[in-house]
Structure formats: structure tokens, C-alpha cells
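Removed: one protein chain of the complex. Kept in place: all other protein chains.
Here is subunit A:
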Amino acid sequence: MRGAGRSNHTRGDPDRTVCMTNCPTLIVTVGLPARGKTYISKKLTRYLNWIGVPTKEFNVGQYRRECVKIYKSFEFFRPDNEEGLKIRKECASAALNDVRQYLTEEGGQVAVFDATNTTRERRETINRFAEQNGFKVFFVESVCEDPDVIAENIVQVKLGSPDYTHCNTEQAVEDFMKRIKCYENSYQPLDEVLDRDLSFIKIIDVGRRYLVNRVQDHIQSRIVYYLMNIHITPRSIYLCRHGESDLNVKGRIGGDSGLTFRGKEFAHYLGQFIHAQGISDLKVWTSQMKRTIQTAEALGVPYEQWKALNEIDAGVCEELMYEEIQQRYPLEFALRDQDKYRYRYPKGESYEDLVQRLEPVIMELERQENVLVICHQAVMRCLLAYFLDKSAEELPYLKCPLHTVLKLTPVAYGCKVESIYLNVDAVNTHRERPENVNVHRSAADALQTVPAHL
């Protein structure tokens, strides 16, 4: 993880960037159309970026769409369509070129090459490319013959694709099925014997079974672990903060105080809300701090406490008001505004540290189905950033107001967000980045964006 957990410190080298792997990694998807390759590519890219590994996905289909402005029909993909083959090959090359640039010149560590890559020949080309450039290759193949899964896939992501804007549903489905047929005859799945020297994971039937071959290093091991924990069963994740706390009202950060009267009211309405949602098997998670536990108590259902969900540790600034921090530690206060993601409170934590300690929570959230997570402002920002693919710059400023539940429902390649304010007043605890972040700024400038409090 970048800086937080580990940093590669070579003698005399002040650079603190992490090297999870010694050379860049090229992840290559393999599989027929509508097998979830793009879904996996995007999700994996999001996860790796969140844990601090610069990753980018390269979707060859995108390149094709840019090259062939208007998609006519499946005929383009026929194996005997010379013109089509030529264009597709060029698009793959263009994408690989961009991959090379990203990994060697733009500081990328992982590139996800998202295409069907269904023939051994094509994969050999990619292997050679990687070898020439000193990249490690890891194949991710998705194999699925369940017609229901494929049909659902087509409905969720293909129908809305730019390729089919001019078609009705029936036409689109028919064309797409024919498209799949074009690949079927020449499809050479990764083979235990023939491909035994390659590093790969074969995902069968959306995760029922996995074949994992020759995991080379740490990053590949993490990728495998992640891929083995995700699923596509429909579900929702509810994120909210604890009810308003005594320290919230006083404008003090951190600490371990209990709920105010309004906070308790929120907890009560939260219980009603959850009940009304009628969710089967809802898991409820809290941190180990009073305010989240008190909130959960009001729900009257079993809940689990995670230490990892505790609020960011503000170290020497614990329980101080922003005014006091400005008074006692003006330099620290400015440094934090300069780089809120990486800044670590003296004897405390940074957002970057928080992401690292939340990783097991994310992993378990991926495994679970319906979950309500009652947590804290900084923690909720980190979790939200993961689900909504927010950058390290945006993350510390995501709006997570008290008494508001965010309902996240995975859909297509992303996440639908519904924000439900439970109509119980609360203080605002969101401090925007002030204009002046210079260490010599005045107190007034520093405190310009502090929200009102008692």
C-alpha cells in the first residue's frame, strides 16, 4: 500500500513509494463475450487503485468503437471478415502501445488488458510483448455456460452499450448472441497442461470453481484473493455514521463520546428505516466506539463490532476543536490542508493508514450480501471512495453528513447511490478545504471553513 503499510527504503533514497511488485504487471482477461471480463477488469482496477497500486484498464472494445465509428452488426466479428480482423488487430496493438506507455512512462504499476484474447496465438503475442518490455503477465479467464447468467449480463450491460443504441432489445440480443458465436469456434480456453507455464486464474461459473496456476508474487496473490471473494448476487450496502454525538455538538474531533438526544432519535428512526426496507438477512456492523454501538443498540438486532471501523486516530489532536488545533499546532493544521489524504496526525493516523486498516472490511463486504455499516466520517469517506471509485484527492472531502443513510446497490459496472436523510437535525461536521493552505496563513484564513458548533 502506498507509503502506509510498507515503503521500500533504499539506502539514501528519500522516495517513499511502495513497490508491491518489482516490475509492472499486465493482467490479461480471457473469455467469450458476456462472461464478465469488463466487470472484473473495472472492479479489479478500482480495488487496486483504492489500496494504492496505480492501475488502469484498457478495453479493446473501446478502441474498436473509436476506430469503427458506427457499429453495424455482428458480421464485423465473423472469423472470415478480413477487414474486421485487420481493424481488431490494430486496435489491440494500439491498446498495447498505450499499456506500454502507462507502465513505463506514466508510473503505472498494473495494466488490465480487457479483451476476449480467446486464442492461444493472441495470448502468445501478448506474452512476447510483455517479455520485451519486462512486464509480468497474469491471465484472468472467465468461463461460464449458464444461459441465465449470460442473459442477465447482456441485459445489464450490452443493451445499453453504444453499439446497440439504434436497436430494440430483441434485435440487440439476437445480434449479440451471433457475435458470441463468432468467437466460439476458435476459442482455446487456458489449459492445465498446455498452459502450465503461464500464471493465471480461471474463474468458472461466476466463482463456483477456480483454477489457479503459478502465482508469481504478492500482487498476484492479492488479486487472486480478491477475485475469489467477489460475487454478483444482487444486494445492497447501507452506509451511515453513528447518531450525533456530544463531541460532535461541541465541534470536537475524535474521542469516544455517547449520543446526544438527537443522535438517539436518529438511531430510533434508523431502526424504523431498516425495518421498512424489509431486507432479508441484514448484517449490521459497528466500530468499537460508544457512539456507533449505541446507534446499533437501538435497532434491536444482532450486530458485530469491528475495531477496524474505529474513527481515524487524530493523535495529539484528539478531542480538540479546530480552533484549538489552529492555536496549538498551526503548522500541522496547514500541512493537513495541503495533503489531507497522506497527512498523518502526530501520534495518529492518516487517511492512507485508514484505507489500509479498512481493507479487510472491504474484503468481507465483498463476500457478504446485505450489510448495514454504522461507522464514522473519515471511515465512511474511505468506504464510499472504494465503492464509487473516488481518487485520493477527492476522498477526504466526500460529503458524509450525520443522520443520512447511503444505500449502495451494484448495477452494471458501477454502483447506484441513494441518499436517505432521516429527518433528524444534526450539526454539520464537514470542513471544506480552505483557500489558503499556506503554512504562514492567518488564523482567520485557516478557520474559514470550520462548520458552526456550540
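Here is the rule we use: a contact is a pair of C-beta atoms (placed from the backbone, for glycine too) under 8 Å apart; a residue touches a chain by one contact, two chains touch by 3 or more; residues count from 1.
Quick note on the criterion: contacts and distances are computed from a predicted model.
Per the UniProt record, the chain missing from the shown structure is "6-phosphofructo-2-kinase/fructose-2,6-biphosphatase 1", taken from the list "6-phosphofructo-2-kinase/fructose-2,6-biphosphatase 1", "SERTA domain-containing protein", "Secretogranin-3" or "WD repeat-containing protein 74".
Per the touch definition above, the residue from A:119, A:133, A:229 or A:448 contacting the chain not shown is A:229. Screening A:303, A:322, A:351 or A:386 against the full complex identifies A:303 as the residue touching the chain left out.
Within the full complex, the residue among A:210, A:261 or A:421 touching the omitted chain is A:210. Checked against the hidden chain, the listed residues A:114, A:244, A:265 or A:353 yield one contact partner: A:353.
Of the candidate positions A:152, A:364 or A:389, contact with the unshown chain belongs to A:364.
Considering the complete assembly, subunit A touches the hidden chain via residues 4-11, 192, 196, 208-215, 218, 221, 224-225, 228-229, 285, 288, 297, 302-307, 353, 356-357, 364, 367.
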